[in-house]
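Missing here is one protein chain; the remaining ones are kept as they sit in the complex.
Let's turn to chain A:
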Amino acid sequence: MITLQPGDIDVGGVTLRNHLLLAAGVLGTTGASLQRLLKLGAGGVVTKSIGPEPNAGHHGPCLIRTECGVLNAMGLPNPSKNFVEELAPLKGEPVIVSIFGKDPEEFKEVAGWFAEHAKAFELNVSCPHAAGYGAAIGTDPETVLECTRAVASYGVPVWVKLTPNVTDITTIGLAAEKGGASAIVAINTVRGMRISTAMRRPVLGNRTGGLSGKAIFPVAVKCVWDLYAACTIPVIGCGGVSTAEDVIEMMMAGAQAVEIGTAVMDDVRVFDRIARILYAKDGADPASIVGVAHD
């Protein structure tokens, strides 16, 4: 398979140790947990999404495995401003702080707490199961533009993580670009649900949730493909990546880096496992791979 030259890379205003980031919402609630993933080979880490108030999230079940993915409805649990203390020991590390709010003002308020700590912000305008937050605002281009602009005012790079649950993801990507985003992350989870036939009711406490993992990889590749064609800022691929081959495929669709989430469940050492296959001293220049399938 195709291999890449190892070494630091610059994507969306951030220097990463490799092309493999920990995705938001996975083992990202504590500083120690993020530190562990960096030690285990992640090129950068994205935190749990932090919002304006401490939030306990939805009642359980919050997460179940399916045949080829994971369905979750966590409900954006987070310690809000208390999270600042978690990041103190991570100073200097490639940490991207994921944030959410219900409007540009809330995004700006939350970003303000972390402006000194974040290498970049990742705006969560894509969580599919939190009323009034996430995808509730991320499906409106004007709101995405305003939220991006509000956070970009801090001078810290802003990444915008998009939902695939829209008719045309490029309209949202272009809105983020217009608002001053440094990168677009695609995608968040795909809306889904399961019903327990024995209990005659939806399994998730929130009834519906978001699907991640291998099942959504083709959806993510298509979204990255479309965004690469429509936008000029970097695209970061996210959704079902679990092998080195997936990384190359996502990059050929147009991603400059990838985020990995659900695969961590099967193997907490997934970053190192992929890196050992993905990188070689005589590997290709990553720039020659990104978007090459469009030629």
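To be clear about the criterion, a residue touches a chain if its C-beta (ideal position, glycine included) is under 8 Å from a C-beta of that chain, and two chains touch if they have at least 3 such contacts; residues count from 1.
By definition in this document, contacts and distances are computed from a predicted model.
Trainee: As a check of understanding, state which of "Fe-S oxidoreductase", "Dihydroorotate dehydrogenase electron transfer subunit", "Sugar ABC transporter permease" or "Nucleic acid-binding protein" is the UniProt name of the chain not shown.
Mentor: "Dihydroorotate dehydrogenase electron transfer subunit"
Trainee: Per the definition of touch given earlier, which of A:Pro77, A:Gly112 or A:Pro286 contacts the omitted chain?
Mentor: In the complete complex, the chain left out is touched by residue A:Pro77.
Trainee: Have a look at A:Asn124, A:Ser242 or A:Thr262 and name the one touching the chain we're not showing.
Mentor: A:Thr262
Trainee: Where does chain A touch the missing chain, residue by residue?
Mentor: These residues of chain A touch the chain that is not shown: 25-37, 48, 54-57, 59-67, 70, 72, 74, 77-80, 82-83, 85, 194, 196, 198-199, 201, 203, 205, 261-262, 264-268.
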